[in-house]
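So, subunit A:
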Amino acid sequence: MLKFIGNILQNLTHKPATRPYPYQKRAPIAGNRGHLVIDPAVCIYCGLCSKRCPTQALAVTRKPNPNSWTLDPYRCILCGYCVEVCPKHCLSLKPEHGDYSSPNSP
Partner candidate 1 sequence: MSRITVIPFGPQHPVLPEPIQLRLELKDEKVVSALPVVGYVHRGLEKLVETKDYLQTVYITERVCGICSFIHSVAYCQGIETIMGVEVPPRARYLRVIWSETHRLHSHLLWFGLLADSFGFENLFMQIWRAREAVLDLQEATAGARVILGTCCVGGVRRDIDQTGRDLTLATLDKLEQDIKKIANPILKDYGVQQRTVGIGRISRELTYERGAVGPTARAAGIAQDLRQTGYAAYGELDFQPVVETAGDCYARLQVRVREMNQSIELIRRALERMPASPISVPVKGNPDGETVSRVEQPRGEVIYYLRGNGGKNLARMRIRTPTFANIPALLAMLPGAELANVPVITLSIDPCISCTER
Partner candidate 2 sequence: MIMNLSEIKLENLIGAVAAKRASGYRFVTITCSDLGDAFDLLYHFDKELKLETLRVRLPKGAELPSISAEYFAALLVENEIKDLFGIAVAGMLLDYQGRFLLPEDAPRNPWRRPSGDADPGAAPRKEGSDHE
């Protein structure tokens, strides 16, 4: 019975367990694999990432075509293999989960 009262008091005084997402966002946890970003200025468009990607989520074009790097976030499994093999370290994984609603993301 006393234990029960303790529980009630605890429930009254403690903060709610629920995280109030999306009204209040948690601080991103460093090192999390949230979404993939590229620095297009550093990239040499060698295509190694797209060769290594296990899901063919990446596509790279280079000369004679114009250089480009394309990500399909609806195929990407965020494994980070591309980040490991990139010779210029221009790819990185950011801790927040990707928001692909705007045309300029990620």
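Here is the rule we go by: a residue touches a chain if its C-beta (ideal position, glycine included) is under 8 Å from a C-beta of that chain, and two chains touch if they have at least 3 such contacts; residues count from 1.
Selection criteria: all candidates are chains of the complex that A comes from, given by their letters.
Since this is a predicted model, take the numbers as computed values, not measurements.
Any idea which of 1 or 2 touches subunit A in this complex?
Spelled out: of the options 1 or 2, subunit A touches 1.
Please give the residue numbers of subunit A that touch candidate 1 in the complex, ascending.
Contact set of subunit A toward candidate 1: 17, 29, 31-33, 52, 54, 77-81, 84, 93.
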